[in-house]
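A single protein chain has been removed from this complex, and every other one stays in its place.
Letters are used for the chains, namely A, B and C, taken in the order the chains are written, and counting of residues starts over at 1 for each.
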Amino acid sequence: MTYPHIIFFIILVLPLLGGLINFLAGARSGPWIATAALLLSSILSVFLLKLTVDLPSVLRFTWLPGIEIGWRLDRISVSLIALVSFISMLIHLFSIHYMKDDPGIKRYFAKLGFFTFSMLGVLGADHLLLLFVFWELVGFSSYLLIGFWYKNEGVPYAARIAFITNRIADAGFLIGIILIMVNSGTGFISELQSIDQTGWWVGAAGIGLVLGAFGKSAQVPFFTWLPRAMAGPTPVSALIHAATMVAAGVYLLIRTSVIMPPALVSTVAIAGALTAFIGAFSALAQTDIKKVLAYSTVSQLGYMVMGVGVGATDMALFHLWTHAFFKAGLFLSAGAIIHYFHKHFHSIDGQDMRNMGNLKSVMPVTQFSYLVCMLSLAGLPFFSGFLSKDGILLKSLEWSALAGPWAFIVPVLGFFTVGLTAYYMGKQALVVFYGKNRMETELVKDKEDFLTVRLPLIILAIGSLGLFYSFNPFVHHFQILDFWFGHQIPLSFSMGWLAPAISIPLAVGGLFVAFRSYRPERSFTYRDYVARGHYRKWSMHALYLDQFYHESMVKAFNMISEIIYGLDRRFIDPVLNWLGMSFVVFSKLMDLVDKLIVDKLVEFVAYISKLGGDFLRLFHGRRVQLHIFWAVLGTILILLWINNFM
Amino acid sequence: MSIDPVYGLGLSAFLFSMGLLVIIIKRNAIFVLIGIELILNAANLNFVVFSSADPANTGQLFGVFSVVLAAAEAAIALAILLNIFKFYKSTDLHQLNRLKY
Amino acid sequence: MDLKETLSGILADLEVLTSELILISGSVLLLIAGLTRFGRQTKLLVGALVVSALFLLDNVSGRYFNDFLILDPVAVFLKYIFLFTTAGILLFDRKKHLSEFYFLVIAVLVGSMFMVSVTNLLLIYISIELTSYAAYLLTGIDNNQKSSEAAFKYLLFGGVSSALMLYGISLIYGSTLSLNLEELQWEATSAGGLILLFAGLLFKTSVVPFHIWTPGTYQAAPTDAVTYFSIVPKLAGFGLIYHVINAVDPVFQNEITILIGSLSIITILWGTFGAILQKNAKRLISYGAIAHSGFLLPLVFVDYGGGIDAFGYYALIYAVMNLGIFYFLHVAENELGDNLKITDFSGLGGQNGIIGASVVVILVSLIGLPPTAGFTAKLVMFTSVWMEFKTDQLMIWLALFVMGLLSSVVSLYFYFRIPYYFFLKQDAGRKVKFPVKNVWVTTIFALSLLYLFIQGDILDNFVVMFDPIDHQNK
Partner (left out) sequence: MIDHLLSLIVFIPLLGAGVVLFLKPDQSAIIKGTTLFLNVVQLLACIILVILFQKQTDAASITTNFQFVEKYEWIRLNLGESLRFIIEYHIGVDGISLPLVVLSSFLMLVAIISSWNQSKQVKGYFVLYNILNASIVGCFVALDFFLFYLFFELMLLPMFFLIGIWGGPNRSYASVKFFLYTLLGSILILIVMIGLYLGVTQPGSTIHTFNIIHMMGTENFVQDSLLRPGAGGTIFGIAARYAAFLALFVGFAIKLPMVPVHTWLPDAHVEAPTAISVILAGLLLKVGGYGIVRIAYGIFPDAALNYAYLIAVFGVISIVYGGLNALAQRDLKRMIAYSSVSHMGFVLVGLGALTVEGVSGAVFHMVSHGLISGALFLIAGVIYDRTGDRLIDNYSGLAGKLPQYTFVVVFMFFASLGLPGLSGFIGEILVLMGAFDSASSNGLLPPWIGVVSTTGIIISAAYYLWATQRMFFGEYWVREASWESNMHDISKREWTMFIPIMLLVLILGVYPRFLLDFTDNTVNQFVNYVLEVGANLMGK
């Protein structure tokens, strides 16, 4: 048990202990204990980072006879451990405010602690099996947290769909793991390079791993559960469905992309790009503040997966890092808004953007951090988002140049999504914070508590500033990154300037278009914006507002996004339901077969024997002479039978 | 002059089948008993006919024993029949159906 | 052979028959005692008689009364069983006609003892008739309407079958001109005669064509009479079949084996499937008894060495089982009234758990499940059938093997209806408590079945002495 591992175990166990102690302690002091535990573990993780700066420390032990598993702390895992524990600490802090008057607060913090524990386990594990153990625990804790308010209608269903979708992906993941363990003899991630990759099983195992990653990181076929997971408390969405859990899939891809065959890697790239595009489009038509952020997460994850696909694993990791900060920031500000509405305007739906507006007057700090994170997400220079996203786009350009003509779809989708992202984030910022207040009643001035609300928002906002990572805003080579992720190979792009040249105008253009249609003066029209179902009526409104050129672009946008969204709501999601339903119908059939055929067989045998009984009873009638007759007949038969042998 | 044994056997076979017929057909219990006696006597006849060929004449010995036993059987049968008559007031076999299965 | 020599020979051989002689004279004394005031001690007298017969029965084997009487270990073993059963009958408490009843019981006993030790045609006929006549009277002993009707029907059926037998014997005599079966030559008339002889034997052992009388008679006759003639004459009949087949043995072809095999299969199936719908408890057990005769028949017929040992083992356990189950029915009749329906048992499980448990043990033994001796009996029986199948490869033995196993599954269904109503059905109406004496006797029967299972090899020193008499080299 080397020295770093002792510290790692302390970091690992602290959140769990914090959660348990809080569960036992009173409702007042419990949450603070949990947050303190998280603070301690994030400090320790920074200290751990310094310890493992040069050589990774490995610990191995036999878990099952003949199977050895273990932990490995190298630069990537420790830095992510630091990220997760830091973000989780901020979320804990915010949750104290957010969940103050909720009866189940003790249960909430216990579950949050359990989640952080399992997430850290995923990051520390070296053996695929150990990773799978914590992988499932992460899925389980997300199920618990999504279904936290189990009394509300639709929440348990959302939790169940989330867990089952994850479960389906994890089944594929498990098959992949077992194939690797059985055929290559070792399951250690660090030894994946060394195994010989001939044999049919490598492809199948690769697909399994990709399946697992796509399930957890909500990529194309599996992303339907993420918007539904918004049913959980907002800090939960911030921590799990923005910063950490969904990133686990990307982390897995980064770790195991080594053994995947090249064809598979390029499909991953395309899938990532596609998800980015679909996520962005679906976010356009949303009215619920959290749904917009959820779809934007899907789209950003698409970027990371695309990054891994095109070979820019370090850029993808960096995007994961920055995305954790600004997306958590966005979600927490959304959480602050929802909490504000919940406290003051109980009757009005706190999540619907249509009755917000001019909230900047009421929540200045939230508005500031929201703005910073939003711009970082949109990818404007001087912000962290720009650095990481453009790194990926640059690499995708270079990759597509090498990969061949068909590969250009990836960068095209990537750049197009930059514009879309800028558009819907700009729209959301304008609609929520600027313009006039769209509610009947007047906004109530409410001073947010500094420590539990403002501090996390400010920290996250700072975290998503560009200069935090590199002094020169345009150069993708980052000194700070070296510190965090170890020595980076400098990006020697021949067309180093091309990516920013395309992405910046797109981002600014997207923002401008959003500004055009949701200027503060005009944002009042957003009040009766009715999307799903009556979508036609809304697109009409947008139509006469803008000139024909502009209007065709907007309507086209809405139509496609509505189709995409429709696609999601009517086809993919129902597919899973239908699958569920078919399971039920099919199993009802099975049950019927069970009752009809197999049981009836037994009854049939019983019936036959009863029939036999009846027939025999005839002989034992009452009249003796009949008996004698049968007996004599029997003897005669025997005599006949014998004499044909004589 | 000695009678050819075949005739004796033929007669006893005839008696045997008549006895069987009486047992099966007749309704009255006494006739059934008579039927049984007929078969027994057919067997006796057989014995006597066969013992003619046997120097030790064991057939006739057997005949004597079977007559004695037939008498014993008749005695027991009639005793039980008497008992039946006490209850059923008739010896008609079709009446004897108290024994439901 | 002058008279004096034969007489002295007879006198010398007489001491072999001491136990039978004691029984006969005792029974006559019994009748006389019945008339005087000693009547109350009849049970004691019968007990003394049986015990003395037991002591005087010596394990001797040989040919006596110049081949009229042939004793071998099988006969002696069966005699021991008969005497134990008679002692068992004493346990049944009987109120009316005490001395006449035991006189007839001893008559049947003596008849059966002779049946197992003769192969002479005349003595076969006499011993069968003696047993049958005593059995007819036993059935009618209670002198009520139902039992006298049953007695008369039993008599008619028995009379016809013994008449057929006599006719058969006359044919056999015709072909061999001697009363000794060992000289039988295998040709048309003697074959026919043998089959008719079997008619009488099958009647006694209630095997298929001649079993139709069993359910009616068992249902109507008094239970202790039924117990007696469901064990002693039946086992004696099997003993006699064994001796007849041994006497005629060398002449046999495979056809006779197939005939006997198919008869036993039909008997087993008839007994098992007949029992399924029965409502009356005694009638149900009678069908079970038919099935058991089906199991016993092949054992006497199997010619590989172990068959007869298996028969000895099965016969003893069959006797104990039947004594046990009929004793319980006898006790139940005293409590719940005559003509016992199975449904009458419902709800009794509550108070009298112990007697219920012992009945379950006895029934489990009748089915042939492990913890009881019934299982070892069935195991030993199936082993002999399997060994026989291996020696002469006749498919009939395999069929018998499979049918036997299937019937024990089905037999579970109908045998378990008694405890099913006893325990599972609730009928709070009647408060019935079995007297302690009866409970303890039933438990003894159950425990003896369990003990026979645990200590299987006490039979060994009985059975091991079975070396069949070699009939051929006199």
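Basically, contacts are C-beta pairs under 8 Å (C-beta built on N, C-alpha and C of every residue); 3 or more make two chains touch, one makes a residue touch a chain.
Just so it is clear, the model here is predicted, and its values are computed rather than measured.
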item	value
Contact list for the unshown chain, restricted to visible chains	A, C
Chain not shown: contacting residue from C:24, C:56 or C:412	C:412
Sole contact to the chain not displayed, among C:129, C:224, C:309 or C:344	C:309
Contact residue for the chain not shown (choose from A:155, A:371 or A:465)	A:155
Residues of chain A in contact with the chain not shown	62-66, 129, 132-134, 136-137, 140, 143, 147, 150-151, 153, 155-157, 159-160, 163-164, 167-168, 171, 174-175, 178-179, 181-183, 580, 583-584, 586-588, 590-591, 594, 598-599, 602
Chain C residues that touch the omitted chain in the full complex	304-310, 313, 349-350, 353, 360, 364, 369-371, 375-376, 379-380, 382-384, 386-387, 390, 401, 405-406, 408-409, 412-413, 416, 420, 423-424, 455-457, 459-460, 464, 466
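Going forward, only the chains that are shown with their structure count from here on.
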item	value
Between chain B and chain A, distance of the C-alpha-averaged centres to the nearest whole Å	101
Shared interface positions of chain C, touching two or more other chains	152-153, 156, 160, 164, 215-216
Of all residues in chain A, the ones touching two or more other chains	617, 620, 622, 624-625, 628, 632
Residue numbers on chain A that touch chain C, as the complex places them	606, 609-610, 612-614, 616-617, 619-620, 622, 624-625, 627-628, 630-635, 637-639, 641-643, 645-646
Of all residues in chain C, those that touch chain B in their complex	121-122, 125-126, 129, 133, 136-137, 140, 143, 145-146, 148-153, 155-156, 159-160, 162-164, 166-167, 169-171, 173-174, 177-179, 215-216, 219-220, 283
Partner chain C, residues of chain B touching it in the complex	9, 12, 16, 19, 23, 29, 32-33, 36, 39-40, 42-44, 46-47, 49-50, 53-54, 58-59, 61-62, 65-66, 69, 72-73, 76-77, 80-81, 83-84, 87-88, 96, 98-99, 101
